[in-house]
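Following: one structure in structure tokens, then a few remarks.
The complex appears here minus one protein chain, its other protein chains still in place.
Moving on to chain A:
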């Protein structure tokens, strides 16, 4: 992969609560290259959605970026004023949410929603925008797009609605799409199709994807690289082939352990003994130490940063010269 499109550096996201300060993301770093699909996996609560929200500047109150930087090419975007960031959303970075049934405004037609999005970002008149809307719907595989464009969201099935959502996300020709579990809420029978549509659309339009998913099958089939998150940190990041064949971090090994063949079947993340710590009870040292099978003394004292290995990056003392002892 060549040039870096998005670079997240030591991102820390906090939630000030009445008594305490919850650190939900603690030093997250990764890059997304132009046109690639980066998978993001991790147990529920690992901070995947928050990472996406922080990148697109839509953290919910009282959440805030406490430190770290987010760069889109050579522009720093984590401190942009609202209006500057708004112009960027949809135009350079877009986001797709889990549930297509609730992602579309129920009282506007698909055409109205698409045309408004298109005209917000592109210098087209109403007629041209409508043509482009129909074309986008056609591309995502809505049959009779020219006719369906004037329908309301409730007239489409779940799978069709997620196609509409993909069309909407791509309406401003963004360079990056953050897809937060885009198929979790869908019928199993259409999940693979939607991932296909997303993959094809982004390839055609030259958009990179940050694909958050629980589905290791999707990771193996659709992604170029994958980042594994645990308790608000990145545990490991690398090429999909490497991580699937030779996971390095004990946590990733646990995730991959139960998957005999990644070829065609869907796979859920397996349950590693124990559970992820709550935000107010993250152990010192490596956050994974209570559940780790290779744990050593050092893991309780020092927190491992991402270490570059010949297979990628991994946050584990096993791969440091000093070892875990």
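By definition in this document, a residue touches a chain if its C-beta (ideal position, glycine included) is under 8 Å from a C-beta of that chain, and two chains touch if they have at least 3 such contacts; residues count from 1.
What we mean here is this: contacts and distances are computed from a predicted model.
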The complex's invisible chain, by UniProt name, from "Putative hemin import ATP-binding protein HrtA", "Tryptophan synthase beta chain", "Peptide/nickel transport system permease protein" or "Acyl-CoA dehydrogenase C-terminal domain-containing protein": "Peptide/nickel transport system permease protein"
Which of A:88, A:149, A:197 or A:318 contacts the chain that the document leaves out: A:88
Given A:7, A:120 or A:242, the one touching the chain that is not displayed: A:120
Residue touching the undisplayed chain, where the options are A:4, A:80, A:190 or A:282: A:190
Chain A, residues in touch with the chain not shown (by the definition above): 56, 58, 82, 86-91, 94-97, 99, 102-109, 116-117, 120-121, 143, 151-152, 154-157, 159-160, 165, 168-169, 171-172, 189-190
